[in-house]
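The other protein chains are all here in position, but one chain of the complex has been omitted.
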Amino acid sequence: MSDSNNAHNVSYLDYKGQYKGLSAWIFSTDHKRIGLLYLYTMLAFFSVGAILGLLMKTELIAPGATIMGPKAYNALFTLHGIIMIFIIVVPGLPAVFGNFFLPIMIGAKDVAFPRLNLLSWWLYVIGILIVLTSQFLGDGPPDTGWTFYAPYSFQTPANVLPAVFGAFVMGFSSILTGINFVVTIHRMRAPGMTWFKMPLFPWTLYGTAWIQILATPVIGITLLLIVAERLLGIGIFDPALGGDPILYQHLFWIYSHPAVYIMILPGMGVISEIIPVFSKKTIFGYKAIVLSTMAIAFVGYFVWGHHMFTSGMSGRALYTFSFLTFLVAIPSAIKVFNWVSTMHKGSLDMQTPFYWAVSFIFVFMIGGLTGLVLGSLATNVHVHDTHFVVAHFHYIVFGGTGYAFMAALHYWFPKMFGRMYDLGWANLGWGIFFIGFNALYLPMFFLGMQGMPRRYYDYLPDFHGGNIISSLGAWVMISGIIIIFANLIRSARHGKKTTQKNPWGGKTLEWQVETPPTLENFEEIPTIEKGPYHFGE
Amino acid sequence: MNPGASNFVEGVNNAFIFIIGISLFFLIGITLVIILFLYRYNKKRHPKAVQIEGSNKLEVIWTIIPLALVMGMFYYGYVGWKPMKRIPDEGVRITANARMWSFSFTYENGRITEKLYVPVDTAVIVRLNALDVVHSLYIPAFRVKEDMVPGLANNQMWFQPNKVGNYSLFCTEYCGLQHSFMHTEVVVMEPAEFWEWYSDTTAVAIPIEEGADLALLGRQLVESKGCLACHSLDGSTIIGPSFLGAWGSNVPVVTNGQEREVAFDEAYVLRSIYEPDADIHQGYRAGQMFSYQGEITEQQIELIVEFLKSLNE
Amino acid sequence: MIEHRDDLASKMGMWLFIFTELLLFGMLFVVYAVYRSMHPEAFKLASEELDVVLGTFNTVILLISSMTVAMSITSIQKGNKKLAMTLLIITLVIAVVFLVNKYFEWGSKFEYGFNPGGEELLQLGHGTILFFGLYFVMTGIHAIHILIGVGLFIYVLLQLRKDKIHQTDYIWLENTGLYWHLVDLIWIFLFPLLYLIH
Partner (left out) sequence: MSQETTHIVSYKTQIFVLLALLVLTAISVAITRIEMGPFNTAAALLIASIKASIVLAWFMHLKFESRFFTVMVAAVFILFLLVILVTFFDYSYR
């Protein structure tokens, strides 16, 4: 092995292995390269999903047909939902930043099963391709919404099968990532890194990985049953054959509610990393944050019924689920309080990642608190399946996971690419984005309370006002996002080179390795003595 | 917020006020604290951070207080919701039928309407049926919503309107192509007016005056029953075959697995409406159109036939 | 890059995978429990249509095969490659016999028109349709797992022959064994729930 290609001192970006060119990436088992593969795939589909969202908002700017018919609109929100949920936010943070930083943060050279890791990415891409075929083959794009509710999902002539099957394959990919992470965390922590000396981002990945392992098979079998129902005519959920459509909803949400915590937990982990670093202060209540993570993962498994408050379930089930839903809100509240307390008496360094983190707390609070409105029986009956729900989940999925993603991207960018982005543009992009975001989604709460149902291509004139503001907000936000990504993409290729190991003054292990990291991450595996956030000296 | 018009409005609104009030308190409070910190502990003003590991006392406090508050929210939600499930024994009973993509309401005396007519200050009990897929009946002004699930027996909702007027009624469970057009109105009337309307069964049989334009009546019927959601009048295919030029043609169909041709005549139209799956137009799917038996009378089918004929002119 | 080997990690990975499988079948059991609670009588009657003798036979051979895999691990641990391979071949044969039995069992159902969407079946009540729907889905997915098991056994046998699996490195065999026991485990519950309701 020539010296310039030594695994210990060559950056993972420059390392030349067995393959050349593109193959050096798509066949690489290096966790860092796999992380970037996910990042690029997600960016591509994220732009598709965002454009679909924008088209929907443009359609909704006025009642009646504006730029499309109902068929197109239904196909749009279905594809938008599938892309955003199954392709972006469910794999999202674990697949990109988890892959890249989990091994480094716990002092390992790679994940436990590198080849399985590559397989996950391949399955993910294959799943995406299968989903995409649904758009072009057969009897038109699927029009069921991302929830595939029975019996509509097997009565519609549209091409539902590939979408369902693609989601199934992606679920497999998600399970493999989860297995990989749990084993990595159990077996590969650096010497001295006890469970309670592990940083919080790995902790949240650990909780997430368990949900991925224990919840994803549920959606797997549910989707398979739809396939069996459509393809073979086996009656499982079809009321004409005695099936119970509500049982389908149970199965769907047994996965999909825990899935929302798959989306948010890693985001909370990112925020728990960023806040102490930019406050120059150890995190407040480390153990409380860890425990609340595990509590969310566990209790979150038993609240699925809050999506079905008007489905015709028994009354007793309704108030049980409502009660459990309120319990699961508490650990999130604990986290918010701890983050804010971390800032108390800190020495706050206002940089782009910190802007994202602080605005995360704000929008997450709005999303979470409106979740409480949804969790309460009386109010849910009124706002269920209205734009209030749409606003809630955009605030918390997009505002939570999306903001955390942007925060992570701006925080770890210099480490990942060995280049720095332009701070001025980044902050400007954030500002425009933040304003547009609130203009886009805030009016939806009021529309929902007024009674505008979701998945409505057309609406009564009463709802016009809020929709105008909301649609304009979408355009403002998209200008912000263009600035942000233009800045990042340009900087990844032409930005100022940096080899500074620790630009923000972080204390976790990823800030002690080379920038960008070498192929093997560590020349020598470090031994850990202190907790992860020791800012005092 | 939508101004309310039923007995549930108060309970639901109270829950809203309680939850949103507390939420706003925390949202505004925490946001102000963050802004204060951003200012007060900015690097410039506070160059050296003070290290604080945490405080068990605080953790307990901010577990207990929110816990107590959310229990309050649960309670208000429960109290506002409970009466919705306590269906009274006495009241006006109406059966709501949902299908892609229209509602129809059947009264105890057999009257069938497309709008929901109810008397003010009287309990109304609605039995919810769905023929094809899941729909949901939502009246924002009454704060009620319940899914209409095919195959689910004994699914009911009730309410007591307390203000005369017309209110929107939506389908809020996504049910396919024309889901967003599946809405109608509730008409709340003075009891006297309502009972007069109720017993006025003349409307059940359409009074066909001498010389009335039968085709036009047929057209109105086809429009109001929602047929046009699936059948176009311009030759294009939506979900079912177009009505344009259909009359008198020979239709290739599949009957019990056998392919054959039938003439598109009065008998065929009747069969198509009452037993749509008996003859399946080739290239279309069974199970899309559901029978209108009991919803469209034979007399009305005659009008539809007149209308279909008129399309050939 | 240095390949590092951590058998405990591999085994842990396999167990986690087994958990996902358990939950996958677990949800089918939820569906089963719900529908059975709705149609207890129909489920009972429909269950009587199934062939208990055949079912019991399959249960017995599957249990035996579970033992033979477990024994083949013991023999490889003791360094007896030949015995390990023989035991695995026995397991493989049993797996195939199980599938052949399933084929005939399904075949006879199809003959009577009890296949999904079959004419006879649709004449019967909702409970019966649901029972047979579940029967085909559950045993079908289980059979797919057996098929995958057959593939794994063939792979492991080849590796054994090439001495890639040997006394100190037999994690592939061990994990395949775990997988096979999972298949058995599921059958242990499927059998009484489908065949033995009275």
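A few notes on this one:
We call the chains A, B and C, going by the order they appear; numbering starts again at 1 in every chain.
Just so it is clear, contacts are C-beta pairs under 8 Å (C-beta built on N, C-alpha and C of every residue); 3 or more make two chains touch, one makes a residue touch a chain.
Keep in mind it's a predicted model, so treat the numbers as computed, not measured.
When the full complex is examined, the chain removed from view is found to touch A, C. Only one of the listed residues, C:30, C:45 or C:90, touches the absent chain: C:30. Touching the missing chain, out of A:157, A:315, A:424 or A:505, is residue A:315. Touch with the chain omitted from the figure is made, among A:254, A:416 or A:484, by A:254. Against the chain not displayed here, chain C makes contact via residues 5-9, 11-12, 15, 19, 22-23, 26, 29-30, 33-34, 37-38, 52, 56, 59-60, 63-64, 66-67, 69-71, 73-74, 77-78, 168, 177-178, 181, 184-185, 188-189, 191-193, 196-198. For chain A, the residues touching the absent chain in the complete assembly are 214, 246, 250, 254, 301-302, 305, 313-317, 320-321.
Everything that follows uses one rule, which is that only the chains that are shown with their structure count from here on.
Averaging Cα coordinates per chain places chain A and chain C 35 Å apart. Once the centre of each chain is set as its mean CA position, chain B and chain C turn out to be 46 Å apart.
Centroid to centroid, with C-alpha atoms defining each point, chain A and chain B lie 33 Å apart. Counting partners per residue, chain A has 242-244 as the residues that reach two or more other chains.
Chain contact summary for the complex, chain B toward chain A: residues 1-2, 8, 11-12, 15-16, 19-20, 23, 26-27, 30-31, 33-34, 37-38, 41-43, 46-55, 58-59, 62-63, 66-67, 70-71, 73-74, 76-81, 84-85, 132-134, 136, 138, 140-141, 143-147, 149-152, 155, 168, 170-181, 183, 239, 285, 287-288. Contacts from chain A toward chain C in the complex involve residues 7, 112-113, 116, 175, 178-180, 182-183, 186-188, 213-218, 220-222, 224-225, 228, 232-236, 241-244, 247, 250-251, 254, 519-520. By the touch rule above, chain A contacts chain B in their complex via residues 70-71, 74, 143-145, 149, 151-152, 155-157, 239-240, 242-246, 279-282, 284-288, 310-312, 315, 318-319, 322-323, 326-327, 329-330, 333-334, 336-338, 340-341, 343-350, 358, 361-362, 365-366, 369-370, 372-373, 375-382, 384-386, 449-451, 453-460, 462, 535-536.
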